[in-house]
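All protein chains but one are shown in place.
What follows is subunit A.
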Amino acid sequence: MSLLDVRDLAVEFRTRDGVAQAVNGVSYSVEAGETLAVLGESGSGKSVTAQAVMGILDMPPGRITGGEIVFQGRDLLTLPEEERRKIRGSKMAMIFQDALSSLNPVLTVGYQLAEMFRVHQGLRRKEARARAVELMERVRIPAARQRVGDFPHQFSGGMRQRIMIAMALALEPDLIIADEPTTALDVTVQAQVMELLADLQREYNMGLILITHDLGVVADVADKIAVMYAGRIVETAPVGNLYRTPAHPYTKGLLDSIPRLDQKGQQLSVIRGMPPSLLQIPPGCAYNPRCPMARTVCRTDEPPLYEVVDERRSACHFWKEMFDAS
């Protein structure tokens, strides 16, 4: 049994302009100690899926219209809110992109960390504070004892993100969802934070879902990747294989369109057009208007997730052509 099993999840948002189909039948699973990277551009539904798993989706306007989220054998969507709240924080935790706006600016970081222990474990103030210092040390914040009384704005971006990580780790959850954890950080700090996250994951044998738009960040930390487009998973694969032999034209387009540090290209190859509006997802394969390989069938039939080889799936009618060509 997997730690987390998302099956056929569908989420929509009711907006003034119509119903936005944000997630359309997404399935993925994460084992203990495994890192799943969910890759996609803005509007691909990667964050919405994660929010549904965490149970922090804004409802309304959001609505889960189908599927199940099985976590440690229980379908979270059927649990009462009371039960879910117990799971949130203690069994699964989330790290957000923007640490500054996710931390309370008028409370010290020590207070915010200690709160986790006081609320979930009923610890006394003093004990909780000692645990907070311990946590700050564990995420390698220098002079933790002196800084426990500081406010979020007194920390740098990288340090704030460490505090977010500490908060997520506080109750030693089994699953961590990190939504673009390093996007707001500078390159050198990004490397520090990713390394820390990977170390801690190994230490605690947690499952990790890493949501990102950056193909580079996931290359060396993820075990497997799910690529999302217009609310669907278009390709899943173990990390190495995906980069070597992409089996979906969108993945290939993405890989080709990023400039490489070690290569000076002439012209970047481009995915033409732009991602579709979620109010009006094209019929058939959602990628067909931008796809260089699109044929008639792509405009009419939505491709299922074909099994390519072991552990690899691609939602392209012509995955075989893609696969053989690469």
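In the analysis below, a residue touches a chain if its C-beta (ideal position, glycine included) is under 8 Å from a C-beta of that chain, and two chains touch if they have at least 3 such contacts; residues count from 1.
In the analysis below, contacts and distances are computed from a predicted model.
Considering only "Dipeptide ABC transporter ATP-binding protein", "histidine kinase", "Thioredoxin reductase" or "Similar to stage IV sporulation protein", the record for the omitted chain gives "Dipeptide ABC transporter ATP-binding protein", by its UniProt protein name. Shown as candidates are A:Gly89, A:Gly231, A:Gly253 or A:Pro303; the residue that touches the absent chain is A:Gly253. Of the listed positions A:Ile56, A:Val119, A:Val270 or A:Val309, the one in contact with the omitted chain in the full complex is A:Val270. Contact between subunit A and the absent chain runs through residues 41-42, 142, 156-159, 186-192, 194-195, 213-217, 219-220, 239-240, 243-244, 253-255, 257-265, 267-272, 274-275.
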